[in-house]
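The complex appears here without one of its protein chains, the remainder shown in place.
Chains here go by letter, A and B, matching the order in which they are written, and residues are numbered from 1 within each.
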Amino acid sequence: MSHRKLIQFILLSIPLLFLATSPLYFSSYIVSFLLILCFYVALTQGWNMFSGYSGYTSIGYVAFYGIGMYTSGILLGFLPYPITILCGGLVSGLVAMALGPAILRVKGIYYLIVTFTLSEAMKNALIFWEDVSGGSFGRIIPSQDSLLVYYLIVAVAFVSIIVAYAIKNSKFGLGLFLINDDELAAEAMGVNTKKYKLIGFLVSCVFAGVIGGIMAGRFGYMDPRMIFDTAISFQVVIMALLGGTRQVLGPIVGTVLLVTLSEFVFGGQFVNQFVIILGVLIILLVIFMPMGVIEFVKSLRTKRFKFKVG
Amino acid sequence: MRIPQKGIRLPILQITDIFQMIIASLAIGSLYALLGIGLNVVYSVTRLVNIAHGDWLMLGAYLTYSLFSFYQISPIISLAVVGLVTGSIGGLLYKSLFSRIVHRAKSLAEVEVNSYLIFFGLLLVVENLVTLRFSSLTRGYSWGANPITYFGVSILVNRLFTAIFSAVIIAALVVVMRATWLGKAIRFAMDDRDAAKLMGVNVERIFALCCTIGFAIAGMAGNLVGMIYEVSPTMGLSYTLIAFTVIVLAGTGNFGGTLLAGLSLGFAETFGVYFTTPALRVIIAYSILIIVVVLRRRGS
Partner (left out) sequence: MYCLSVNDLSVAYGGAQVLWNVSFNVEEKGITALLGSNGAGKSTILKTISGLMNPISGEIVFEGRDVTHLPTYKRVENGMCLVPEGRRLFSSLSVQENLEAGAYNKRARLRMNDTIERIYQLFPVLKERKKQSARTLSGGEQQMLAIGRGLMSLPTLFMLDEPSLGLAPLLVSRIFEAIRRIKSEGETVLIVEQNVWNSLRIADSVNILENGRITIQGSGEELAESEIIKKAYLGL
């Protein structure tokens, strides 16, 4: 293993070790916080590996999370937990395969509109489909051992980081970045944009489905409004943009910053004042740091260097 | 527990019923057209993606509500005030925020991407500021809820006013666009902004003006909406979606077409609601939107 890879491996294993052993010496409040943190890291990473890399910004990611959770939740009565999680991912993937070719035709704001509307439509469809969802009142499902849920979330968070890293450094990832820069040019260069977009979209949605499948075991209860919460879609986008969508570290940095801020300053509620700050943050971000925190910090360093040389 | 009606029913329609529905369609359709035009003015000319369009509407609605509840100012008079306030917000925001991304961007696509993020931030700020001030409960007031009846067909005064006002605004815009030098300048800026500059058009001022007009229209639409429906801090998004549906149908830059698109949508909704249940209606509306967007943008 090369020098650099060794360092990266160590950097990754330390937090992993920390998270794995946390339940032993931290209170359940902290462990719960870490669970939320890993949840958002996984979700944001899953979003970023397609939407961030390719520029197909979606604000409806929560829909696939919801599909995964509902699938898993319903099946929990009949099948063991690990299987229901996989089913969550599977159904999510199937829906992505079905809808992908249609919605990936559009881009920019239209993609934005479509993804948002899709998410809302699914929410309303589930509210309407009362036999499955219990309508507005929701439905009770068997909850799972919270420690198990915790470890599964930690695991999927790390898997998402590894997958995001793998994609970024592969030919496939390069293709996505090219699509982001100029889709026509990418097509002209021989990139099969349709295929790449669909695969990226699929992978991203499967992640959301798996995460949803895992989280089905956490609450013991599901209702459409709680799960298909547009706030989750928005938060994921903000966290990815904050950190920087072109890095693997980006979503992690963005997530840690925001979740920590929300938890310790605002008691974990995305309360009105917090959201206002979030809004102002985004505006400042776009104007001063459009590439995200990490790139901004990098650019500060190079500016300082230039200044020294004169 | 209420068991909702499901499925589709096909009752027998009377002629007067049909006329009634046509009138209702025109009323709601003109409001939709107004929504669409407010958004179109901003997007087609400046390429800024105003996803907070419905929130300026919401501000207008709340402003009207406050003026009406606390100072008994009639919503008709407050229209002017609301238009001025939201319009100025548009102009100011352009000068302070939007102009930066317009100038910095190297392509129109870049303007779009950066703009929807900024508008998203604004959306969060505005909605939550209003929630802090007014709480998230829905509010409402009643104005003009009395019907006028002609030949057995009746329409509520507030809806009639909405339709007339919308029609006037849209007509005024179309006239300005076709017949005045200002309108021509806007069309040049829409077509090719560098070329417009070379003609002597002060494109900066045009953009600021378009934002002012677009936001003012949104606010005034909110004023009208408040007369008819309830208001809540999160009402903005559904109106934004409607506005986008209208401009997708009409095509950007096509102001006359926006009227037609709005009216069509009004018809689709009114007749659609009649045949199905409310819950299904939202799903159908969203599905139509997705289908329209996907089909319209094929190959784009």
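Please note the rule applied: a contact is a pair of C-beta atoms (placed from the backbone, for glycine too) under 8 Å apart; a residue touches a chain by one contact, two chains touch by 3 or more.
Values in this document were obtained by computation on a predicted structure and should not be read as measured data.
> List the neighbours, among the chains on screen, of the chain that has been left out.
B
> From the listed residues B:I148, B:A179 or B:L198, report the one that touches the chain absent from this view.
Only one of B:I148, B:A179 or B:L198 touches the chain omitted from view, namely B:L198.
> Based on the whole complex, identify which of B:A27, B:V82, B:L97 or B:A185 touches the chain you can't see.
B:A185
> For chain B, which positions touch the chain that isn't shown here?
Those residues of chain B that touch the unshown chain are 106, 181, 184-185, 187-188, 191-192, 194-195, 197-204.
Operating definition for what follows: only the chains that are shown with their structure count from here on.
> Help me check something: in the complex, which residues belonging to chain A touch chain B?
Touch list, chain A to chain B: 55, 57, 102-103, 105-110, 112-114, 116-118, 120-121, 124-125, 127-128, 234, 241, 272-273, 275-276, 278-283, 285-287, 290.
> List the residues on chain B that touch chain A in their complex, please.
Interface residues on the chain B side: 49, 51, 97, 100-101, 109, 112-114, 116-118, 120-129, 131-132, 241, 244, 248, 279-280, 282-283, 286-287, 289-290, 293-294, 297-300.
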